[in-house]
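Dumping the structure here so I can ask a few things about it.
The complex appears here minus one protein chain, its other protein chains still in place.
Our next item is chain A:
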Amino acid sequence: MLRRAVLQTFRQGLAQSFFKRNAVSLSETTVTHQPIETSNEADEKSVSKQKPGDESGNTVVVAPPEFRFMYPEFLPDPAMERRNRLKEKLERIDMLQRRSVVEIPEFYTGSVMAVTVADANSPNKFARFVGICIQRGGSGLRAWFILRNVVDKQGVEILYEMYCPLIQKIEVLRLERRLDESLLYLRDALPEYSTFPLDMEPERRLNNSVVPINPLKVKLRPRPWLERWERQNLQGVEDLNLPQRFYDKAEKVAKPWEKYDLMLQYRKTIPAEEQEKIFADVHSQLQQQEFKRKMRRRRGTDNEQ
């Protein structure tokens, strides 16, 4: 049935029905090189960004489209067999409740973060770890991210579950993006690219509106590597300087048709209409929480003075 629909649309010569499910704009695999606005800018924009309204004349508040990248864990797992709207709604309520207690800031792979976790075995009962986010995944309450750092010449990676109640604080020390969505190649890179001081101070950005993309090209150590990096189109890695046979084999094994596979992208993403609904629902709550936090901070600074 789907195939017929696809053929029909192509026969009509219109890709309009697929515009909203446009693979390039929605998939997380392709890297968008446009800088993304931060939540502050997005908030200011969203106040004015109200849809012309439905038939009844009420204005419909719509979340800014950047939410898809700022809060990707609110989108459920796209596998159709396991989707249930009620369960997703209940999970979102729980996520927002947790967010009202702990501020989970906006971050991307490539951002340097510090996480404080309650730990019974630590001297202070709290353990703080600083690292660069090399990967993030999961949806709903299962959302996780991995922080990497090199401590005493030993590479350390820690996977944190974003909604675990043991987490006391998540700070973003440096908010930036890299040229790739996954920085697993840092494991095979020279250690200086993964080293960050454990007492690093949060950096203030001059230009608050746009999340910068760090165009850093990382140098890898000589082979052997943990993965065949020449087979993954990595943008953030310097020229690998491998013998030609590696690149020939990579070409043989490559799947260049996947970027034209609309159904593959369709199955990997949530339809845009649903995304709009989900984020509209979440957006107002997040705005309220942000406002409350600002008030608390202001009151806190006033009290100090």
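Just a few scattered comments:
In this text, a residue touches a chain if its C-beta (ideal position, glycine included) is under 8 Å from a C-beta of that chain, and two chains touch if they have at least 3 such contacts; residues count from 1.
Going forward, contacts and distances are computed from a predicted model.
Between the listed names "Vacuolar protein sorting-associated protein 33B", "Transparent testa glabra 1", "Large ribosomal subunit protein uL3m" or "Protein yippee-like", the UniProt record for the complex's undisplayed chain reads "Large ribosomal subunit protein uL3m".
Contact with the omitted chain, checked across A:94, A:203, A:251 or A:273, is made by A:94.
Only one residue from A:142, A:228, A:249 or A:267 touches the chain missing from this view: A:142.
Against the chain not displayed here, chain A makes contact via residues 81-82, 84, 86-87, 90-91, 94-95, 97-98, 100-102, 118-120, 125-126, 140-142, 161, 163-168.
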